[in-house]
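Here is chain A:
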Amino acid sequence: MNYVIIGNSTAAIAGVEGIREVDSQGEIVLISRETHHTYSKPLISYYLAGKVSRENMDYRPADFYARNRVKTYLGQEVTSINPETKTVHLEPEDVDLSYERLLIATGGSPIVPPVFRGDYLNLHQFYCLDDVLNLSRSLEEERPRKIAIIGGGLIGLKAAESMVLRKQHVIVIEAGPYLLGSIMDREGAALVHEHLVEQGIEFYFSRPVIQLETGARGIEGLILEDHTVVACDMVLLAAGVRAAYPPTVAGGLKTDLGILVDNYMQTSIPGIFAAGDVAQGFDMMAEVSRPVPILSGAYRQGRIAGLNMAGQKKESSGIMAFNSIPLLGLNIATAGLSTEVGDDFTPLSKTGPGKIYQKLILKENRIHGLIFVGDISRAGMYRGLMTKKADISSYRQHLLSSDFGLKYLPEEYIEEVL
Partner candidate 1 sequence: MKKVVAIKEYCVACGLCEVYCATVHSRYPDSVLKAFKLSPQKPVSRVFLEKSEQWSGGIQCRHCKDAPCIAACITGAMYRNRDGIVLLDEERCVQCSTCVIACPYGLIKESDMGGRKVLLKCDLCYQLAESPTCVTYCPNEALIWVEEGETL
Partner candidate 2 sequence: MAISLKLPEFLVVRDKERCIECQVCVNQCANEAHIWDQDLEQVVSNDVACVNCHRCVVYCPTRALRIEEWKQDFKKNANWDGISIKQTYLQAESGGTLLIGMGNDKAYPIYWDHLLLNASQVTNPSIDPLREPIELRTYLGRKPDLLKNPSAFREELPPQLQLEVPVMFSAMSFGSVSLNTHRSLAAAASELGIYWNAGEGGLHEDLFSYSPKTIVQVASGRFGINASMLKRAGGIEIKIGQGAKPGIGGHLPGEKVEEDVSRTRRIPYGSDAISPAPHHDIYSIEDLRQLIYSLKEATAYERVVGVKVAAVHNIAAIASGIARAGADIIVLDGFRGGTGAAPLRIRDNVGLPAEFALAAVDQRLREEGIRNEVSLVIAGGIRNSADIIKAIALGADAIYIGTAALIALGCHMCQKCYTGKCNWGIATQQPDLVRRVNPKIGRERLVNLVRSWEHEMKEMLGGMGINAIESLRGNRLMLRGVGLNAKELEILGIKAAGE
Partner candidate 3 sequence: MESRIDATGKHYKTLNQEIISGMNGGTTKLILDNVNGQRYIGDALEGNQEIIIHGVPGNDLAVFMNGLHITVYGNIQDGGANTMNEGTLVVHGSAGDTLGYGMRGGEIYIRDDVGYRAGIHMKEYGDDRPIIVIGGGAGNFLGEYMAGGLIILLNLEGRENCLGNYTGSGMHGGAIYVRGDIEKQRKKIKARIVPVQNAEAEELNHYIGRFSKYFDRNPGPVRPEEYFKIVGTGARPYKKLYVGV
């Protein structure tokens, strides 16, 4: 069996590891547009903040490809995929590589709002290693005083954190009404907001940028919907990510918001698999097919894809969105349907002391989502109960109590841990 993997990030690496769990012999070829050894995308903000060295950004040790006998084509782009001939075409190498199993793990690409489409010297993406290498150089050369970050989501706030740690003045512009809208409720977001304001970050909410003021240095000001003008001398884009589809596949892959895959991570074309941010798999909490662009999901999907590509039938039970993000000393963790509201969902929450907020979203005696701010030490147990779809009715009254732990859980759960 020979395998071709397009991509070099989490899902691709997990694909290699999945294949090698089953098939130690088959030839694996890995193709990446980027030239770097596999690195961890979430670490770019840590790199920028000086918390991680370049070497320590590697997602796997330097000998990973050699040890797993992976042939790499780095800095190469796949320009076409032909399921008929089972080949992919590479440029600039200009070769056709044939595969028996293909894994598409091309990840995502940052969304550029229309108003920012243009070539500005001081406009930076905040998505991949090259972006931050570039940004780092600019910060040193241009010494900006005010940096505007477009987007108050996960990436935007991690970018903001790294800029604060570099002693920069940061302005975050969020089109929505509060921070981290995709994973956080208003109460939790308020705490995060309060904390970040204390750290000197400025915020604008509910007002998208409608126009740019430009000058010699590029963007010099942002005009918001209400005509507020925000002066800045550097802009970081963190407005979200969408699936980065590979070039047109002859015969076409079925897509929705990502490439549609079954529970074995196989696409609509047999022999072609997809995993990670480019794929749209099953969300175990929402119980629908939808993209869940998180690293652990990419890993799980990649590994499942790898196992199945190598012939071991392994079904995915779906993935769960969950995150843990420390922001300038404040811990935040969310999981599952953390923003869900509505009649069916009952919130259970507690606050304080200090910047502590914990909330479980319950429905039909199950935990469907959680938001933890400040103290996240027990969050894993609740997430474990979510994964198990555990019936919490017998210990519902103890949920979120300060001593909540195994002791309140049913016997079978305890036995599993002992």
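Here is the rule we go by: a contact is a pair of C-beta atoms (placed from the backbone, for glycine too) under 8 Å apart; a residue touches a chain by one contact, two chains touch by 3 or more; residues count from 1.
Behind the choice of candidates: all candidates are chains of the complex that A comes from, given by their letters.
A quick note: this is a predicted structure, and the numbers were derived from the prediction, not measured.
Screening 1, 2 or 3 for touch with chain A: in this complex the touching candidate is 1. Contacts from chain A toward candidate 1 in the complex involve residues 14, 40, 42-43, 46, 51-52, 56-60, 295-296, 299-300, 303, 322-326, 331, 333, 335, 372, 376-381, 383-385, 387-388, 405-408, 414, 416-418.
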